[in-house]
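Apart from one protein chain that is not included, each protein chain of the complex appears where it belongs.
The chains carry the letters A, B and C, assigned in the order they are written, with residues numbered from 1 in each.
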Amino acid sequence: MTTTLPLSLSVPEPGCRPGDEPDFSDFVIPKAGEVERPPIDADPNDIRDMAFSIIRVLNAKGEAVGPWSGTLSSEELVVGLQHMMTLRIFDARMMNAQRQGKTSFYIQHLGEEAIACAFRKALRDDDMNFPTYRQAGLLIAGGYPLTEMMNQIYSNSQDPLHGRQLPIMYSSKEHGFFSISGNLGTQFMQAVGWAMASAISGDTRIAAGWIGDGSTAESDFHAALVFASTYKAPVALNIVNNQWAISTFQGIARGGVGTFAARGHGFGIPSVRVDGNDYLAVHAVAQWASERARAGLGPTLIEHVTYRAGGHSSSDDPSAYRAKEEGAAWPLGDPIDRLKKHLIAIGEWTEEKHTAAQEEITEAVITAQKEAESIGTLGAGKMPSPRDMFEGVYETMPPHLVRQRQEAGY
Amino acid sequence: MTTTLPLSLSVPEPGCRPGDEPDFSDFVIPKAGEVERPPIDADPNDIRDMAFSIIRVLNAKGEAVGPWSGTLSSEELVVGLQHMMTLRIFDARMMNAQRQGKTSFYIQHLGEEAIACAFRKALRDDDMNFPTYRQAGLLIAGGYPLTEMMNQIYSNSQDPLHGRQLPIMYSSKEHGFFSISGNLGTQFMQAVGWAMASAISGDTRIAAGWIGDGSTAESDFHAALVFASTYKAPVALNIVNNQWAISTFQGIARGGVGTFAARGHGFGIPSVRVDGNDYLAVHAVAQWASERARAGLGPTLIEHVTYRAGGHSSSDDPSAYRAKEEGAAWPLGDPIDRLKKHLIAIGEWTEEKHTAAQEEITEAVITAQKEAESIGTLGAGKMPSPRDMFEGVYETMPPHLVRQRQEAGY
Amino acid sequence: MTQMTMIEAIRDAHDVAMGRDERVVVFGEDVGYFGGVFRCTAGLQTKYGKTRCFDTPISELGIVGAGVGMAAYGLHPVIEIQFADYVYPAIDQIASEAARLRYRSAGDFTCPLVIRMPTGGGIFGGQTHSQSPEAFFTHVAGLKTVMPSNPQDAKGLLLAAIEDPDPVIFLEPKRLYNGPFDGHHEKPIVPWKKHELGDVKDGYYSTELGKAAIRRAGDDVTILAYGTMVYVAEAAVEEAGVDAEIIDLRTLLPLDLDTIQESVKKTGRCLVLHEATKTSGFGAELMSQVQESCFYHLEAPIVRVTGWDTPYPHAQEWDYFPGPGRVLDALHQMMES
Partner (left out) sequence: MTQMTMIEAIRDAHDVAMGRDERVVVFGEDVGYFGGVFRCTAGLQTKYGKTRCFDTPISELGIVGAGVGMAAYGLHPVIEIQFADYVYPAIDQIASEAARLRYRSAGDFTCPLVIRMPTGGGIFGGQTHSQSPEAFFTHVAGLKTVMPSNPQDAKGLLLAAIEDPDPVIFLEPKRLYNGPFDGHHEKPIVPWKKHELGDVKDGYYSTELGKAAIRRAGDDVTILAYGTMVYVAEAAVEEAGVDAEIIDLRTLLPLDLDTIQESVKKTGRCLVLHEATKTSGFGAELMSQVQESCFYHLEAPIVRVTGWDTPYPHAQEWDYFPGPGRVLDALHQMMES
């Protein structure tokens, strides 16, 4: 037997840490328009390459090119731009409100606005999303009132969740937005269950699951793929790869494989990657996946390639683990800038309109914020009653909870 | 918007249930010798097809052909045959002992003997297996005493596990056989952890994980693949696809994908399929995977394609859920018959030698059994002390357990 | 009325529920074609079709997670975990998700889900076919936990659980599936066909969750038991000749504290009995509630008889199992103090 050298543990490292020069030269970006648009019933084996490429519609000049363009009218695109702008302004104000102590916690979407905003427009109103904490765009693009969101964030007496949940852990059945769990991954499997239920019931509604790059390592991700592929559940399974999981770069979750989308190949699930900073591309892919689901063709796995331009949450300072310059070096640009550029290029938008829209939206967000704050902020103003803490654990309050509520004096 | 048809749930069904004619015509079996043997450092992308083919060495005539042949001498093959025969005779007698009430439970390996027996011979003595309940071949091929196994099965006073474990849930560190858990899947991730520890320690030892086709749906399977691919752990990850998980056919776990081996592609792990009823093929693949691991090239995923010819366990009657004739129709034959035929074909074995070996082994198994039974069987003869039930929960017995032991009167 | 085993009663409850309500769907490992390793779902796939009763991949997480998603959609899934010992991979979906969905969404989404599992020891099943994990579930706000001890209750409680708007953990003492077991493993069991509690009403009925049953009225000591332990208690009481009141809790949460209190205030003595390991077992909660509510009526310390604080052993099963002998000793000791 040959002598063997000592083994050693290989621990992946990101290309760039604080102090390093950001370097995305390894990151291969196909040209816009380059990736084909297969029929929705394509054999997953024939479209294997799509998990290693990136579907892109907007090119550097702001033109919409290739087979994935044209799913949206220019009016719809203007609305899309407004949604993204709303989300960004909303985020900025809420981050600030958190810093001012008006609430305990906040999570923003900076740089990722296109994904949920565009995806939402490819679904029907009665479809159901199973989001993570970074898809508030689904609510904004779905017309959910900003004040309601803020009431939740402030845990005031008008909070639809009665102050029970951490800020931004929204829930709105009416808006196709499943109650957010703080436990990563769990909702991915539930989305498959919901979709199975729709199929069992002979319904036409579909589900969309959402998960982060880091969270694909969780068990629920596997269970979701197993169940979705076995029962051909009508579900779109979205991975938002924003390159980071708190301080951990995506290579720790991704390991040796080329992409997260490729995970779907082990299950025979059609798996694609899309430029997550390209509103048009995300919408087109969402449309394709939802048509597949609705036609009974089963699940689609979608990796949205994007970059988390801000900190993980209001508790996080990313300068401790990644180079400050990394965000600026991110090669897929900013989703708002790119859509704006496109709309200007096609003559549907101008700098003036943009400035006006920015002001108008800021106004609207401020108005909503004033309204919410006039009710209350965390610990100030009108708060949910402590009595309410005991309600809703069960439909009917059992005797031991009644006793505890009484003991607490409510 | 186009009108949409009602959805429906797709529930996979096996080709054959009781009353049906077994039909394996969909099951594509490549010719022996057909699959290439790539270098151990081949790029996983270049050997993608191996997850959809089957590595086979023994052809219908009993010849060993192709690039995967020749890893074993004819003496080693005779020993291999004897191991498989031993395991089969051992199983038959223990199934019978269970029926006679000498123990509570048994699990046999009928039809799957080649896998663990051959695999074991490609490992070094100090490597570590993390087996399921259907790899006793690892112990037999590793020279673990039959009487010890039986003492465990009978839970008698010489049971190395002190009667604490269900029959066949062996453990032998010395023989590179990790303590079997009754919980499916858990050991797959632990194998990766052990392999990571070996790499961290600059050791040269490698690990082998084992899991059934049905159990690949468990979360531990995913975690194992994630960790193994991220840290390039020196581990061989074995899936034993014996077509059934109790009453559930492999299509329920496998879903839409072609094979279980293909699961590895999502992780960039070299993934191969091997004819699990071909001792030579299993050995050659095990050798390849262990060389990869030992050379620091990381994990290999191996799907052993075989058939569970017996019931799931002593508690199971498979005629309730699959056609009785299915086993006979299984196209990869019987591992013992095939190796025997090969040895006869190359002039290293005869029918007479086989009959003699059969008698000799039966004799040895009976001797071992008599010895074990002379000590005791479950509930009869010398039993482990109830006092021992309180030992070994912790290295040092804490006060509350001392009190409980005293309360119990020991 | 039909004479049924507990298995048949459970199967019948599924059948009745599926017949009455299209939203009831049944799934789990080996649950579909084969009808479950204990045959509790046999025949349902044939009768209601593959989309209402089906086999699943071996992923307890996936099974429960699918159940949560389906329940949120509006179905009423009834799922089987093959053995309670295998519920751990699903604990996150149960404790963090099913249990909290109504609360965290303020009723926007709910989770009418029943999770059934064969529970408990006495079958030489070793560490992974013998566990009694009820204490875990009773510690999670938002869950209800039920354990029937006979065919009549099994059917009625399962129907109530399926109709319940919240998640219910339904623990089935597998040692009782075919007949009551008094803890004397060397004696043959009495089949349910010969037991009055094996007389099961046909068609629909339900047994309210949260109500205990007094199995034997008595004045000297109260025994709190559930599942298999109810029969162990009966055997011990008979042998001891003590006038014990035996309460079969049936539902562990919400607990029927009224019935318990009334009994302990009368008897002044209380023995708590369960199979699970002692430390932080549900017996601790029972003792605590009795102590809190009946302190001034207690004439002797409350006593627990439980499984020992070890993993469930194989060969030593009958030393581990809280059998009539240990209960008898405890009763004698209590009556003396």
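Quick note on the criterion: a residue touches a chain if its C-beta (ideal position, glycine included) is under 8 Å from a C-beta of that chain, and two chains touch if they have at least 3 such contacts.
Treat the numbers as computed from the prediction; the structure is a model and nothing was measured.
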item	value
Partner chains on view for the chain not depicted	A, B, C
Residue among A:A32, A:I252, A:V274 or A:I361 that touches the chain left out of view	A:I252
From C:G142, C:G179, C:G227 or C:P322, residue that would touch the chain that is not displayed	C:G142
Subunit A residues that touch the omitted chain in the full complex	8-9, 11, 13, 17, 104-105, 155, 159, 162-167, 169, 181-185, 214-215, 217-219, 245-248, 252-253, 255, 315, 320-321, 378-379, 383-384, 386, 388-390, 393, 400-401, 404, 408
Missing-chain contacts mapped onto subunit B	128, 130, 160-162, 164-165, 169, 171-173, 178-179, 181, 183, 186, 189-201, 207, 219-220, 222-224, 226-227, 230, 392-395, 398-400
Where the missing chain touches subunit C, by residue	85, 88-89, 91-92, 95-96, 99-100, 103-104, 127-128, 135-136, 138-142, 253, 276-277, 279-285, 287-288, 291-292, 295-296, 298, 300-304, 309-311
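Everything below uses one rule, namely that only the chains that are shown with their structure count from here on.
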item	value
Euclidean distance of C-alpha centroids - subunit A vs subunit B, Å	42
Interchain centroid distance [CA atoms averaged], subunit B/subunit C, Å	35
Shared interface positions of subunit A, touching two or more other chains	196, 198-200, 219, 222-223, 226, 230
Sequence positions of subunit C contacting 2 or more other chains	51, 56-57, 59, 61-62, 89
